[in-house]
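The complex appears here minus one protein chain, its other protein chains still in place.
Residue numbering begins at 1 within each chain, and the chains themselves are lettered A, B and C in the order written.
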Amino acid sequence: MMSEQTFTGLQAVFLNCSIKADKSQSRTQLLINRAAGIMEAEGVSVEHVYALDYDIAFGMIKDGATEEPKQKDDWPEIQKKIMAADILVIGTPIWLGVKSSVATLAIERLYAYSGDHNDKDQYAYYGKVGGVVITGNEDGAKHCAMDILYALSHIGYTIPPQADCAWLGEAGPGPSYGDTEWKGKKLDVPAGYDNEFTNRNTTFMAWNLMHAAKMLKDNGGYPSKGNTTSGWRHAMNAEDQNPEYR
Amino acid sequence: MMSEQTFTGLQAVFLNCSIKADKSQSRTQLLINRAAGIMEAEGVSVEHVYALDYDIAFGMIKDGATEEPKQKDDWPEIQKKIMAADILVIGTPIWLGVKSSVATLAIERLYAYSGDHNDKDQYAYYGKVGGVVITGNEDGAKHCAMDILYALSHIGYTIPPQADCAWLGEAGPGPSYGDTEWKGKKLDVPAGYDNEFTNRNTTFMAWNLMHAAKMLKDNGGYPSKGNTTSGWRHAMNAEDQNPEYR
Amino acid sequence: MMSEQTFTGLQAVFLNCSIKADKSQSRTQLLINRAAGIMEAEGVSVEHVYALDYDIAFGMIKDGATEEPKQKDDWPEIQKKIMAADILVIGTPIWLGVKSSVATLAIERLYAYSGDHNDKDQYAYYGKVGGVVITGNEDGAKHCAMDILYALSHIGYTIPPQADCAWLGEAGPGPSYGDTEWKGKKLDVPAGYDNEFTNRNTTFMAWNLMHAAKMLKDNGGYPSKGNTTSGWRHAMNAEDQNPEYR
Partner (left out) sequence: MMSEQTFTGLQAVFLNCSIKADKSQSRTQLLINRAAGIMEAEGVSVEHVYALDYDIAFGMIKDGATEEPKQKDDWPEIQKKIMAADILVIGTPIWLGVKSSVATLAIERLYAYSGDHNDKDQYAYYGKVGGVVITGNEDGAKHCAMDILYALSHIGYTIPPQADCAWLGEAGPGPSYGDTEWKGKKLDVPAGYDNEFTNRNTTFMAWNLMHAAKMLKDNGGYPSKGNTTSGWRHAMNAEDQNPEYR
């Protein structure tokens, strides 16, 4: 059991996949800030990336600037930050019940690197942990979370317990997270700021990401037995098991 | 780094959520057996549960036999096995692109217990790890995986890297996993048995579940700072962070 | 353009897939009643089916009572009602962000009949229209709607515009649709009853289902050119098109 836990030495990237060109308009950033604030206060080195501040090329490509047809592409710069970090948190707004186009684009680009390996010959994202922050004004948080967390898990991230947090209003049009008025009426508290459930889940997410990242770092990531493309046949493996036994 | 890894002392439950009343007809069981075979060979104590061998009541209830209206309900017996285990693997067939009704029912029943706490006052599933085994004859494995893995994560399970494995055939009707003939023609190898991708992913899943379960067990699960209903406000928390900072 | 529209002669089934054994406890029924009320007032013959009032067998089977292994199975009785109706509305609560186990089971059973044909040799559900009514206390309506509406569309139902309606509360635990108090406080209006968005969407859904059902009935369903298993190769078809043209 760990005591006097400290998270100094851990690095986290919060990637905000809002579709708003002007980042000061992103409500998702407000909830991201609360999650990031916890990590910073606990010694984690936090970097914020606002995806639309970058020109990100479409394609199952690593670098649009070097692959044909050549395209302006800032993704390699973002990828470098992500590879340096122990924790990746993707923030997304909800539109029509699903994650944003920008989040979809970011995940495609992460996926394009998913064949890379670490020095144990595991996929390169092994040993990292992932989470999501979601805001919308009425519906879709769990759907977005399952979609994004699965993508992260599938490329090698570990998903600790309750690694998603969100704010949503009641069914129908309504204020967005942080709005101070709605239909001309002042709100006592910006929308969602005092939602206990959102605050609790955001706290759980931040801590579980830190706990899991530290545990994995202290363990040197995952042992490489049974989980490398080059070595799985040398470990006990599925090919050698009798499916009809039992 | 661990060496001479041994998994003796770990327990795993494989819960097959096939919709076939006769378990000998379940193709999902065949792929489950391969994953389970790896774990057993590595010292894990494995228990197989075929959901439809039990009478499982519908409802967001813990025990149909004691809640009104009273219903015959074997779920508490299954729940006991799951709570005793470090690893839970849910197996499901795919119908119309989604997980089975039986898998949906099993997850509802797991969810009904999600308010229970462990001795650190965390949610009771904390410290356990989860995975999925999926078979279908053409489409839907990732969709089923994201749905089930998210549910497990949301109630407290940890999802290690690449915790899903599946077999699927080409688009359209075709043989199911393990079929030895199709449209009257003998197949050289039972369908899917020699699919390298399926065998590799099944191997990765089995090992990553074992690695993560052992790591968590050796660490005494997750530290309880910041992730308990009773204590999150006493740790650095979201309520105290300024969302507008940055 | 139709004038003096009348819907007499149309039949609708509302299938409530709540997981509550006691139907008087279903909140989904309350919203279903509003949609059904509109149809009844406009002359549609409405039948309500509460799924858990029946013993429905698991399996990709038409009739559990006659297929091996024999099981008690009331589904054939429900199927008869559905086949007699022009409109099918599936009601589901949301649990963990997804449709209920009972809804999943009902769809599996509908799917088991999807190979049947009508007298034009089209799939038997052709010419019918489908919709969904969803209630939950915070999240998941669009996800459930897409899942259910797709299943209906895939087996042959037509989905008119905005064929889903729902009520959801704000993120976190909260009252369910129709609750008259929450955490000991009386609510001025039962939860959701005065939600304009929910009432509007419920109205749109009811009318669009009626408009589409009548239009299809007046047209004798879909012409059978190009959409029958036996005849598609005799119409202009995909096999004969050059994929590389353009």
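Assume a residue touches a chain if its C-beta (ideal position, glycine included) is under 8 Å from a C-beta of that chain, and two chains touch if they have at least 3 such contacts.
Being a predicted model, the structure only gives us computed values, none of them experimental.
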Touch with the omitted chain, as defined above, among B:20, B:143 or B:214: B:143
Full-complex contact with the absent chain, from A:16, A:79 or A:100: A:100
Residue among C:140, C:160 or C:175 touching the omitted chain: C:160
Chain A, residues in touch with the chain not shown (by the definition above): 19-22, 52, 57-60, 64, 68-69, 71, 95-102, 104-105, 107-108, 111, 147, 150-151, 154
Those residues of chain C which, in the complete complex, touch the missing chain: 1-2, 5, 29-31, 33-38, 41-42, 48, 123, 125-126, 142, 145-147, 149-150, 153-154, 156-165, 178, 190, 193, 198-200, 202-204, 206-208, 210-212, 215-216, 219-220, 222-223, 225-227, 229, 232, 235-239, 241-246
For chain B, the residues touching the chain missing from this view: 96-98, 138-143, 146, 166-173, 192, 195-198
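Heads up, the rule we're going with is that only the chains that are shown with their structure count from here on.
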Same or different contact residues where chain C meets its copy chain B, judged by the half mark: same
Between chain C and chain A, distance of the C-alpha-averaged centres to the nearest whole Å: 35
Chain centre separation (chain A, chain B; CA means) in Å: 22
Inter-centroid spacing, chain C versus chain B (mean Cα positions, whole Å): 30
Overlap residues in chain C, where contacts from two or more other chains coincide: 96-98
